[in-house]
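Taken from a larger complex, these chains appear in their original positions, while the remainder are omitted.
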Amino acid sequence: TPDGRVFAPPAARKLARELDVDIGEVEGSGPGGRISEADVRAHAESAEVHDETA
Amino acid sequence: MVVGDVTTGTEVLVIGAGPGGYVAAIRAAQNGLDTTLVDRDGYGGTCLNYGCIPSKALISATDVAHDARNATEMGVHADPVIHTDEMQEWKDGVVDQLTGGVEKLCKANGVNLMQGEATFVDDSTARIAHGGEGQGSESIDFEHAIVATGSRPIQVPGFEFEHDPIWSSRDALEVEEPPEKLLVVGAGYIGMELSTVFAKLGVDVTVVEMLDGIMPGYEDDVTRPVKKRADELGIEFNFGEAASDWEETEGGVVVTTEDEDGAEYTYDADKMLVAVGRQPISESLDPEAAGVEVDENGFIQTDDQARTNVDNIYAVGDVAGEPMLAHKASKEGIVAAEVIAGEPAALDQQAIPAAVFTDPEIATVGMTEAEAEEAGFEPKIGQFPFRASGRALSTGESEGFVRLVAEQEAGFILGAQIVGPEASELIAECALAIEMGATLEDVASTVHTHPTLAEAVMEAAENANDEAIHTLNR
């Protein structure tokens, strides 16, 4: 988005902080790319997989 | 007698018991932190004692009378009389109940309460000066401090509040006998809320404002219904003038104002209310002693965790900058307390709503159309006028509208502007929509109870998508 805003509910934003995920890098599966908690979790898990395989 | 010096210790010292401080203290204690809350004045701060609550109480009381007086169209005939002393007593009762509640809640959550003025000694010690009988002071060591010292009304040089006929908002809220003529300097939200109260009390109110309209932060069409209602109430406005001088007369004042070109005007009044803004309170605390930086306006700069430049010191509420609103103070207080407790909290809200309790109310959240454009969005606008709302018509108040601002592609809602009945309540749904990343379609698809004012939010969303039922889509 033009102002760098991420469309994600507060709980998803908080989860991202908890999991140390940069929410700006999460791909949202909701309408218009809205990010859900599940998206944040999936991103965190795939990041872990990357870390392990790297 | 001066009490000797004792030093105590606390994990979290919260300075100031307004909506920033007391909320921070309660949340800190809920998180298991040993917490001390100190205030030199009443629990609840400006908001509960001299701000939000007393002003809203007087607005409600005068509204009940005003509504009854203006309901002949509905077949209701009444000639209400307001006994200002009783109204004040009731208002004080409401304030006492709430401030007493704050005290109880603090205690129930295990917050240590302290009465006194805090001054930093260094970044881990403060001195608390007790006023009143048992005068004296004590030192307190802290691991973390939360500064929540709030704000005070700005004084115009020469128009200091110690002069009897010159009122601050606090003085105005305590009036037992309304003046016949009141001059209000400043048409910001506090000036407008109070002008309305006094006009409804039958006072002859004149407003002088330096800028060229009321509540300049808001869009013209948003303030227009408020200006119109104020005109109907007989409030007289003089824009483009600044108060420059005053003189006491028998039992009143003559105030001189000046316009841009230096032309002078004079106004007779019994009292004069100066409401030209508020400024942070930080000096008595001596933040510099703790190494905390204060900007040229007296505000303490903080990051998105409410932290100052000093690692273990936080600042929240009015002293930490705009918007100077109670709920912004509380939000920051919660975040500061949670960060101290080690939780992943942050001031990550997309938007902070604001309400003005004028007649009719104004409430906004997030971006205006212009702000959305500036931010690089191509905004999509939806609007619904209350005159097309069955609920608004059936309550006899149908001025105003709901406007939603969304981004073009997915229709994510970016902002809302509401002027009209219960605007302050209706904005809650809009704020949730923004935080949730809701789209116009989400709001339009949510079933809204009939007949309610909240349907206007749904219709505005439909209107943005050219699908409104109860207004033409253009």
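When the chains are written out, they are named A and B in that same order, and each has its own residue count from 1.
Following the convention adopted for this analysis, a contact is a pair of C-beta atoms (placed from the backbone, for glycine too) under 8 Å apart; a residue touches a chain by one contact, two chains touch by 3 or more.
These numbers were taken from a predicted model, which means no experiment stands behind them.
Counted over the whole structure file, the protein chains come in the copy numbers A x1, B x2.
Everything below uses one rule, namely that only the chains that are shown with their structure count from here on.
Averaging C-alpha coordinates per chain places the centre of chain A 35 Å away from that of chain B. If you check the complex, the residues on chain B that touch chain A are 344-346, 348-350, 375-377, 407, 409-412, 435-437, 439, 441-442. Put simply, chain A touches chain B in their complex at residues 1-3, 5, 7-10, 13-14, 17-18, 30-35.
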